[in-house]
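Dropping the structure in here first, questions after.
Here the complex is missing one protein chain, while the rest keep their positions.
Order as written gives the chain letters A and B; numbering starts at 1 within each chain.
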Amino acid sequence: MIRNRILYLLFYFSPLSLFIISCSENSFSPYNNLRIGNGAEVQDLDPSIVSGVTEHRVLSALFEGLVSLDPKTLNPIPGVAESWEISNNNLLYTFKIRKNAFWSNGEPLTANDFVSSWKRILTPSLSAEYAYLLFCLKNAKAFYEKKIQNFDEVGVKAIDDYTLQVELEYPTLYFLTMQSHNIWFPVHLPTLEKFGDPYTRSNKWTRSGNHVSNGAYRLVKWIPNKIVLLEKNPYYWNKESVRIHLLSFYPIDNQLTEERLFRTSYLDLTSTVPLKKIDFYKNNRPGNLLLFPYVGVYYYRINVTKPPLNNPYIRKALSLSIDRKKITEFILRGGEQPAYHYVPPGLGDYKPPQILEYNPILAKQLLSQAGIPDGKSLPPIEILFNTSEAHKTIAEAVQRMWKENLGIDVRLLNQDWKVYLVSMNQLDYQVARSAWIADFLDPINFLECFLSYSGNNRTGWNNPEFDKKIELAYREANSQERLKLLEEAEKILLEELPIIPIYFYTQKMLISERVVNFQPNVLGYIRWQDLGLR
Amino acid sequence: MRKYIVKKVLLFIPAIFTIITITFFFIRLAPGGPFDKDKNVPPEVLQNLERYYHLDEPLWKQYIRYITNVLKLDLGPSFRKPSYSVREWIVLRLPVSIELGIYALTFALSIGILCGFVSALKQNTWVSSLIISLGIIGICIPNFVSGPLLALFFGIKLDLLPIAGWDLPQQKILPSLALGFIYSAYILRIFHSSLTEVLNKEYIRTAKAKGLSQSRILIVHASKGALQPVVSFLGPAGANLLTGSFVIETIFHIPGLGREFVEATFNRDYTMIMGIVIVYAVLILIFNLTVDIIQGWLDPRISYD
Partner (left out) sequence: MLKINNKGKLSASLIFAVLIFSFLLPHIMDLSIERQDIELGAVRPSFEHLFGTDILGRDLLARVLYGIKVSFWIGLSATAVALIIGVTYGCISGYFGGWVDILMMYIIDTLYTIPFSMFVVILMALFGRNFYLLFLAIGAVEWLTMARIVRGRVLSIKQQDFIASGKVLGFSNTRILIKHILPNTLGIVIVYGSLTIPQVILLEAFLSFLGLGVQPPMCSLGSLIREGVEVMEEYPWLLIIPSVVFISILFLLNILGDALKELLPESKT
């Protein structure tokens, strides 16, 4: 500490300091300030345009949707809406907006704000990338595609200032929980109009000083690449429950740097933990390490259109010869679970069929059944992954397992992210590393990726039986029946194996002892207003 | 002299035009576009996005549109940062890179020249051999090794200096050292050899014969001539410092333009890439011109025809 100060003084009187006197405010001051490592820089602070874990963390502090989530159970709890009613056919939702809901500039928040915000998203000129998430509203897709011109036909209506009625296109059992996604948050249209055309993307309303929000916090300043600083919103309806005065989000995309900053007490909460630091914290500072399941699955995608992998026996053999436990225990070491099925555990009552296993002897037999007595006679198989040390290590391990257990030669190929995406979309690969993180807590979110016409399929696999089960599940109103259909669909998927699940993610974080009341959950969702600082 | 500068500046224009043209078409060769995502975006949404940024037009039309906008000093909107224009974003980040570059260059020059002097002063002693060997080792240590090592040693083991950020003076020490390190080694080598060469020249010997002290000879008489190769090295070095700083910017989490550039390339943020390339090109051209002029001042024999 003293050394630090001496150096500081030395530096301060050196000629170099002439350049830098401007910024002497210590932005890492810990006083009543939660300092959060937030991975990458936020793209923007407009909840209707951006989407991503990084942005969601900030936006969920700035804004509040109709309903919020209980961080423990992940069940909907009142947000801007103090109560709601659902019709018997699950198509009509009526929300009562609370009368004490205000914008951060003191103006009252009404049902109309939701209507205008959602209309903005569905206006094609805005080109909101995530507009499709709103397509579950009645006629929303038709409006977006300009098939209908009148927004009154879209399923969202303000009955009066404090009553919002939402009509859905089809029963969407997860409609309420979905409201925690920032695309559903309201924006203050008068503010947007003040800073440009609200229906273009270049509006300046998200800058420091311009921003207006309705959540527990409001924007103090956003200095790109440095900090997003939020303070308690004095107009928030539940401001008494907000305990921490300031939230500082630092965009730190280098995991090692982030971890170092945490270790040197410049951060209270990190976005992740570098793979190789987990052991250090497990052994030395277990109180700072948070590892908990996360609804995401890491898997290998297989291009089933090209031989030899169009042969399901070979795919099965490949799956049987991956020792998933070895990967999770010795390489990942962050409490990840080996994936013997596709849909991660923790999604309510859904019981995924556990049919995958590690069995190299059976794998070898299957290979001979497929007419290949020895893997050496197969041409080399190539595993594609996007550039990253972690993916590389796993690929190298799998490469070795396939070689040892089946005798198959495996080549590895890493491509930069965009090239990798193009290769997958054009089915220009054999085996590719992939992952899926839940958008919302429902198994269908995982399974619908493999509908034959889904843009997320990217394997060339199609199975009419599978498609039928998923389509039936979309319309099924009985939740038990629906889960059964989904379980059957997953079973088909796991028997044909267009993908090889490898492990289920964990959320990894470092958290300081100062932070109290932190509630881990499978979504990685943090309700900032509940947190406290010691 | 003035004529020379005007001529050079006029030559900037076709050069920059060529760079814009090459880059514009070159970056579009790389697979993948700015809106390709892990989670599939429905085609109707994608169409809207492409229309919004005029990516649906034929390439030549986009090119003409871009050139016209650049002439109006408009570098377009960023694809990644919806509410920012490329110009605004560059204005935010360029000063940081320049500041880092200035510190690194100052460090490199002072260490390089100082060590050069010392080694020339102690010619043919162990001090000089040591410095020269260190110089060679220095140019063999890339900044992605020296950067983390400095961070590990001074930031963590000794807990002397912070290892990330760009707000406080003490945050700027390690990155400047890490970035300047390899250049100090280069400058040392160049300065040492030119200094030894100059020291063997006639007029220096005369000065020695007159009984002037060794250090006075070095500083007053020899250095002006000997600095010339160092100055000509500064041209490419300055350019490298500027464009190559992103490794250091990444390691020490500094919001400079170098890191933005690499990110933009990986994200296929076309307008951002173009904007940064143009800014870099202009800066490098100006830098080289300045170096030319300083060289003329150091050596009046160079003519500017």
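The definition used in the following text is that contacts are C-beta pairs under 8 Å (C-beta built on N, C-alpha and C of every residue); 3 or more make two chains touch, one makes a residue touch a chain.
From a predicted model like this one, the values you see are computed outputs, not experimental measurements.
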item: Identified contact with the non-displayed chain, of A:40, A:142 or A:413; value: A:413
item: Among B:96, B:198, B:247 or B:291, the residue in touch with the chain that has been omitted; value: B:247
item: Full-complex contact with the absent chain, from B:11, B:91 or B:158; value: B:11
item: Option touching the unshown chain, where A:232, A:276 or A:514 are the choices; value: A:276
item: Interface with the undisplayed chain - residues on chain B; value: 11, 15, 18-19, 22-23, 26-27, 29-32, 136-137, 139-142, 144-145, 148-149, 152, 156, 236, 239, 243-244, 246-247, 261-262, 265-266, 273, 276-277, 280-281, 284-285, 288
item: Hidden partner interface residues of chain A, rising order; value: 256, 274, 276-277, 279-280, 326-327, 330-331, 387-389, 392-393, 395-397, 399-400, 403, 411-416, 418-419
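Note that in this section only the chains that are shown with their structure count from here on.
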item: Rounded Å distance, chain A centre to chain B centre (Cα mean); value: 37
item: Of chain B, residues touching chain A in the complex; value: 30-33, 35-45, 48-49, 51-52, 77, 80-85, 89, 92-93, 99, 102-103, 106, 148, 151, 155-156, 159-170, 172-173, 250-253, 255, 266-268
item: Residues of chain A defined as touching chain B within the complex; value: 3-4, 7-8, 11-12, 16-17, 19-20, 23-28, 43-44, 46, 49-50, 124-125, 127-129, 131-132, 144-145, 201-207, 224-226, 252-254, 256-257, 260-261, 263-264, 266, 416-419, 421-423, 425, 439, 454-456
